[in-house]
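For this depiction, one protein chain was excluded, whereas all remaining protein chains were kept in their positions.
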Amino acid sequence: MGRWITSEPLALEPLLRELDDPASGAVVVFLGTVRNENEGRPVRAITYEAHERLAEQVLSAIERETVERFGVRGCRIQHRTGLLQLGEASVAIVVSAGHRGEAYAASRYAIDEVKRRAPIWKEEHYAGGESRYLDGVPLTHTAED
Amino acid sequence: MGRWITSEPLALEPLLRELDDPASGAVVVFLGTVRNENEGRPVRAITYEAHERLAEQVLSAIERETVERFGVRGCRIQHRTGLLQLGEASVAIVVSAGHRGEAYAASRYAIDEVKRRAPIWKEEHYAGGESRYLDGVPLTHTAED
Amino acid sequence: MRVTVVYYGGLKQDVGMRSETLELPDGALRVGELGEVLRERHPALAGRLHTVAYAVNDALVDADYVLQDGDEASLLPPVSGG
Partner (left out) sequence: MRVTVVYYGGLKQDVGMRSETLELPDGALRVGELGEVLRERHPALAGRLHTVAYAVNDALVDADYVLQDGDEASLLPPVSGG
């Protein structure tokens, strides 16, 4: 199980334990899950693919930035790859902070950056057996990456 | 273990399972945890006390309002009572939603309302053995309660 | 009539007890007036009652709620949960 990218089901407890911190008063968790509908079409599963080594660099960089920008105590991000069924979590983000304001803001920043910068692609599988790669966000090469 | 108020350690997995929903694409969890400092004083533990039956009504009402106001799929709130050590969770709020925007907004609303309306009190225990009830938010009687 | 009063949060330290059962004269007593009675019994409540809310039998009530025999009245100081 990779630290940032894994093909196994995501488990929250180990991430929460990693961020255990007596100076933390607020923890915000975001889970992205496979929804049964997208853009009006019924979805039955999603395959996620990653450029693994690059994705690990990017997720690790987003963790560091999140801590620095929002002054939170810690941030951990994990993204799953492979075939996911309805309801399964594709991404888990845990932020621990002194107070809830910065915890929410940092969590929101982290998931927005993951969607914008992580080299990860999803292929939606539809009821009829058809499947499709979704249009996404063009990657740009920035110093932060 | 009460549905809204419990003296046992809070467990996230049962709350997440309750809100399992194939129409959900985003889950936001908030955990309030016992921090080792408040208003500049080192804290070593906190005792939470609730007016249990009233608190259960209030938390249940906040769950319903959160779902209605933000159009999210589900909301579950649990608050712990008794003596909590550093790092232990005093409150857990889970929101599941179609999309992340409403999930974050609903989660933030729910915790703010819990802090404002739940008949729950904390007594902070300090390093020297001293303890103190904190000044809080005066309750008001509104139709929503 | 008999009314049980329960003190929550810091109030139970202020008055030195968790609860007490009072025998009150029969007749229309509002919960806000009960507060006045309690302030005379417990001088430590002076200066605190204006931030106290009242619940009777598990429902928040206004100060003009009229108490019934057998009611349990809770005094709820400003809250600090979460």
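Quick notes on this one:
Every chain is named by a letter (A, B and C) in the order it is written, and numbering of its residues begins at 1.
As a working rule, a residue touches a chain if its C-beta (ideal position, glycine included) is under 8 Å from a C-beta of that chain, and two chains touch if they have at least 3 such contacts.
Keep in mind the model is a prediction, meaning the values are calculated, not measured.
Across the complete structure, the visible chains that the omitted chain touches are A. One of A:29, A:75, A:95 or A:114 touches the chain omitted from the figure, and that residue is A:114.
For subunit A, the residues touching the chain absent from view are 32, 48-51, 53-55, 57, 79, 90-91, 111, 114-123, 133-141, 145.
Note that only the chains that are shown with their structure count from here on.
Centre-to-centre, using mean CA coordinates, subunit A is 25 Å away from subunit B.
Among all residues of subunit C, none touch two or more other chains.
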